[in-house]
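Here the complex is missing a single protein chain, while all its other protein chains stay put.
Let's turn to subunit A:
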Amino acid sequence: MFRATLAICGRTVVKRFISSVSGENALPSNLRLPSNLIGVGRQKRASPSGSDLPVLHRCEDVIPAHLAPAQTWLESLGSCDGEPLGVVDLHPDVFSVPVRLDILHDVEVWQRNFKRISHAKVKSRAEVSGGGRKPWKQKGSGRARHGSIRSPLWRGGGVAHGPRGPTSYYYMLPMKVRVQGLKIALTAKLAQDYLHIVDSLEIPTPDPHYLLELVKHRQWGDSVLIVDVGDEFPQNILKATEDLKTVNIIPAIGLNVHSMLKHESLVLTLEAVKFLEKKLLWHDVRYTPLYPFKLPYRDMP
């Protein structure tokens, strides 16, 4: 019996070894996957390194000599099944940074908690009405000794260590950590093939079904976050995304790690890519602030 169990353990170890050696695609044969699992049937698109399409946008900022720009396709939203228009160069210090999941977690938790003010408050024994008088004399009544009817021991009494008043959970992570979180999120989206670059947000109809069909056809995922620079967007895309819950549009200043993690796919316009690169790379070459950056400096990005 002991030899049989040893043989079985050996076999499972060998199977695990084989699966790790052959690669991550080897799923066990008896595995049953639920139909709504994300990313199982997805095939990654071919990388644009060996294509004939022209490079339509080079990085404006200086790239370090030992790094090469990351490349991705430039698409269009004009027609549902359109071919990519060209290839776009992305700065490696924004789109190919080492993916630090701990920083990503820290920034996500900060985003959730720094705005939180919990208004939970309960009355302590001092605040509950009544309970000033000693209910019965200390000795002789035969009952336990008490000083007030509102002590935490009593029914209807105050709470001993309850939540006290509005508590703020405000804290600020350093600016550079938050910037690094954004860079890591963008890198992760690019690496997992969830980042799409689009030349502009012009769509032919304000119909939300057009967008849903486009997203489904191009296998962009269940939820899409569309990002553009500036305060004005084309009317068609605003109307189309107005009533959709899974496709959302935000300006580039509103880009944040929580939204990027919440939506499966990220769509950036070329202008948004330029804006983000300029703003995020400035933090690598800036001085420590003499006075807050809200006040004027000579060369703000």
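Note that a residue touches a chain if its C-beta (ideal position, glycine included) is under 8 Å from a C-beta of that chain, and two chains touch if they have at least 3 such contacts; residues count from 1.
Following the convention adopted for this analysis, contacts and distances are computed from a predicted model.
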| item | value |
| --- | --- |
| Protein that the absent chain corresponds to, by UniProt name, given "Large ribosomal subunit protein mL49", "Oligosaccharyltransferase complex subunit ostc-like", "PAT complex subunit Asterix" or "Dihydrolipoyl dehydrogenase" | "Large ribosomal subunit protein mL49" |
| Per the touch definition above, residue among A:60, A:127 or A:284 touching the missing chain | A:284 |
| Listed residues A:238, A:253 or A:300, member touching the removed chain | A:300 |
| Residues of subunit A in contact with the chain not shown | 64-66, 98, 100, 102, 282, 284-287, 290, 293, 296-300 |
